[in-house]
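Structure provided below as structure tokens; questions to follow.
With one protein chain withheld, the remaining protein chains of the complex are depicted in position.
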Amino acid sequence: MKTFTYERASTPAEAAAASARTPGAKFLAGGTNLLDLMKLEIEAPQHIIDIGKIGLNKIESTPTGGLRIGALVSNTNLAAHPIVRRDYGLLARALLAGASGQLRNKATTAGNLLQRTRCPYFYDTNQLCNKRVPGSGCAAIAGFSRQLGIIGTSTSCIATYPGDMAVAMRALDATVETVKANGAKRTLSLDQLYRLPGQTPHLETTLEKNELITTVVLPPPVGGVHIYHKVRDRSSYAFALVSVGAILKKDGTGRVAVGGIAPRPWRIESAEPLLPSGAKAFTAQLLKGARPTKENEFKLALVERTLAAVLNEAKH
Amino acid sequence: MEETNESTISRREMIVGTTAAIAAITLANVMGTQAAPHSVPLSLAKVSFTVNGQSHDLEMDTRTTLLDTLREHLHVTGTKKGCDHGQCGACTVLVNNQRINSCLSLALQHQGDTITTIEGLGTPDKLHPMQAAFIKHDGYQCGYCTPGQICSAVAVLNEIKAGIPSHVSASLLDTPQVTNMELRERMSGNICRCGAYSNIAEAMSEVAQKQA
Partner (left out) sequence: MKFETPAGTNPIDQLKVIGKPTDRIEGPLKTTGTATYAYEHNDEVTNPAYGYVVGAGIAKGRIKAIDQTKAKAAPGVLAIVTAASAGPLKTGQFYVDRLLAGPDIDHYHQAVAVVVAETFEQARAAASLLKISYTKTKGAFDLAAAKDSAPLIKQGQFSPPPTTNVGNFEGAFASAPVKLDETYTTPDQTHAMMEPHATIAKWDGDKLTCWASIQQINWGVRDIATVLGIPKENIRLISAFIGGGFGGKGTVLSDIIAAALAARAAGRPVKVTLPRPLIANNTTHRPATIQRIRIGATPDGTITAIGHESWSGNLPGGISETATAATRLLYAGANRFTQLRLAVLDLAEGSAMRAPGEATGMMALEIAMDELAEKLTMDPVAFRIKNDTQEDPGKPGRKFSSRKLVECLQTGAKQFGWNKRQAKPGTVREGQWLIGMGVASAIRGAPILKSAARVRLSREGIVTVETDMTDIGTGSYTIIGQTAAEMMGISLDKVVVKLGDSTFPESPGSGGQWGAASATSGVYAACVKLREAVANSLGVSLEEAEFVGGQVRGGNRSYPLGDAAKATELVVQDEMTYGTLSREYAQDAFGAHFVEVGVNSYTGEIRVRRMLAVCHAGRILNPKAARSQVIGAMTMGVGAALMEELVVDKQVGFFVNHDLAGYEVPVHADIPHQEVVLLEDLDPTMSPMKAKGIGELGIVGVAAAVANAVYNATGIRVREYPITLDKLIGKLSING
């Protein structure tokens, strides 16, 4: 881990000001992903602004019946919140399927959204990785890719977004509110937040340097059956091979986002009218243009079958 | 700032935050200067927290994790380093009564926190009920993951009591129960390569029953 200087901010404004003052600074919230990467020197910030105790840890109802979630609400507290459990079951389920109890206590809502890939070549600094060292090449495409992406990937990167919560957030049409280092605020959908890799896989989001997510906003609840089915080799504490987050209504319509297959939570709204036709038709549309490797082409079938399981479960 | 160029500040000096050489390096002057952080060979910062009821005022290398602070600086070695990357749970401690992986937390993130390690739960002469149950049910073998397992186990029973649901809870709205499956899911962040899982679940069930 490279040496860095450190300061604690006590308000969001202070954090923004500090970041404006210090080029190369990174915000540290829970730290469960950033510190992991700093130990390997995949991340090497020169300055850390600890935002762990700046507030932003409230969950409040919005006037329109939605929910405002502070960026620093822990995964545990978000999953356990009565309104989330009652009205946003998909979100609670996705959170509880992720990581471990310890990590969920520490990990924050915004930090979770911004977690980086688990590609093993990204994690090993001796290996070629365009995400870690732009232009160096990608060892994963011809290497061990069972866990990696099948769609939305590029010739320079096939890493997957590893998280669960964001899959649910994407299905729920969540938006994020941010504040830039200059104090300007804006709101982004998750589709606007996450980039696809193209030839610049080191750029994962559209956030500017030191732009801080302050809040995640959920629109009013969507009725229906909420299901999050995470498929993995071991029963817990593992990243998804495939996960399906779905909200399904009695008439068979609904929305679906999929994790474990793409550089960002994968949702194609235009495919959703096909949901009443069943898993096969919908998945064909959802995964149109997929370019799996030989090692991960099983994910094509696995998405369809997992969705079929979800549709079956929703009926019962 | 010349003190920070001193390349042989020993560990001992670093944990005693009141030596003159170190006192000069305050957070404010590190932050206040515009010196490129690259030229700062060692960054120190202060933090105060309590560990097992004892308060500590420390000045740490900013990079030091809570885990290494406990083990290498305070010599509270019950908390174990298994992977140092949040992948095993051996470093589990309770911070303000919540379990976390102490390897993925800087010491500096714990200003004002109350930290409980395995040593703070009980001692060989005065075992915590969970420690006693682990012994009775042989919920350990090599013992290396054990402090983390026990800290987690104590927290898990509290989490269930607090009504926090889990991945295997049938309903998100009902109060979770202490079932074998609930315990196993909630304990899954603590790897035991010796494979004492079956016995750990039994130890936890016994403690939960006694608490009920």
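Think of it as A and B in the order they're written, each chain with its own count starting at 1.
The rule is short, and it goes like this: contacts are C-beta pairs under 8 Å (C-beta built on N, C-alpha and C of every residue); 3 or more make two chains touch, one makes a residue touch a chain.
The structure displayed is predicted, hence computed values, not measured ones.
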Chains in view that touch the one left out, judged over the entire complex: A, B
From B:V51, B:C88 or B:V207, residue that would touch the chain that is not displayed: B:C88
Full-complex contact with the absent chain, from A:Y6, A:F27, A:Y88 or A:Y121: A:Y121
Sites on chain A contacted by the missing partner chain, in the whole complex: 1-3, 39-41, 118, 120-121, 123-124, 126-127, 139, 142-144, 146, 229, 231-239, 241, 298, 301-302, 305-306, 308-309, 312-313
Contact set of chain B toward the excluded chain (per top definition): 7-12, 14, 41-42, 61, 63-64, 68, 71-72, 75-85, 87-88, 90, 117-119, 121-124, 127, 131-132, 134-136, 138, 140-147, 150, 168, 180-181, 183-185, 187-202
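What we mean here is this: only the chains that are shown with their structure count from here on.
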Parts of chain B lying in touch with chain A, wherever the complex brings them together: 27, 30-31, 36-38, 40-43, 45, 62-63, 65, 84-86, 89, 92, 98-101, 104-106, 108-109, 111, 152, 155-156, 159, 162-167, 169, 172-173, 184-191
Contacting residues of chain A [partner chain B, same complex]: 1, 3-8, 24, 28, 30-32, 35-36, 38-39, 46-48, 50, 52-53, 76, 79-80, 85-86, 89, 92-93, 96-97, 99-103, 105-106, 235-237
